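Only one protein chain is missing; all other protein chains are in place.
This part shows chain A:
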């Protein structure tokens, strides 16, 4: 029996965030799919693991965690890979990385999620997108990417000189948005474009994509 389990939904950016952390640290685990359409996240047994009915849930050696960013933080601190840590040990350096993890959460994700719903979700369901919502979200995303462009002038990665959770945490929405016309907003900013290509070409990330794409078939 696997000591590590991830309960989740492969279409969900939060589940993908947890998967990215797990694959980056090369951890063995069992994936247990949760069918949101069938209301599986509202059953008593699931709520006993995740009281808000949220995916993903991560179990590891007696711990049960929910909230993908908490899962990411636990994995990156607990399974430090010497030489390729996704965190900094020095508080002053980790402070900077932690700031950019929260930037993804509060600045990047909100417009990215709106665009994902309008351009990816609705397309899947054959529903028309709301052009006004898309325009508003794109305008917000542009402002965020302008800040990123400036930041990446001074720093190879968002959190500092190496790939950390501050970059990893962006992968789920990058994955969804790069398959839409919004891709252009990333490509037309040279530093952002280089950074995207770099992090999206990580071997561990390809394994996540493989797993997600297989599920679509």
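Assume a residue touches a chain if its C-beta (ideal position, glycine included) is under 8 Å from a C-beta of that chain, and two chains touch if they have at least 3 such contacts; residues count from 1.
Please note the rule applied: contacts and distances are computed from a predicted model.
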Hidden subunit of the complex - UniProt protein name among "Guanine nucleotide-binding protein subunit gamma", "Vacuolar ATPase assembly protein VMA22", "glutathione transferase" or "Translation initiation factor eIF2B subunit epsilon": "glutathione transferase"
Residue among A:36, A:96 or A:200 touching the omitted chain: A:96
Residue touching the undisplayed chain, where the options are A:42, A:81 or A:106: A:106
Sites on chain A contacted by the missing partner chain, in the whole complex: 51-52, 61-63, 65-67, 69-70, 73-74, 77-78, 91-92, 94-96, 98-99, 101-103, 105-107, 147, 150-151
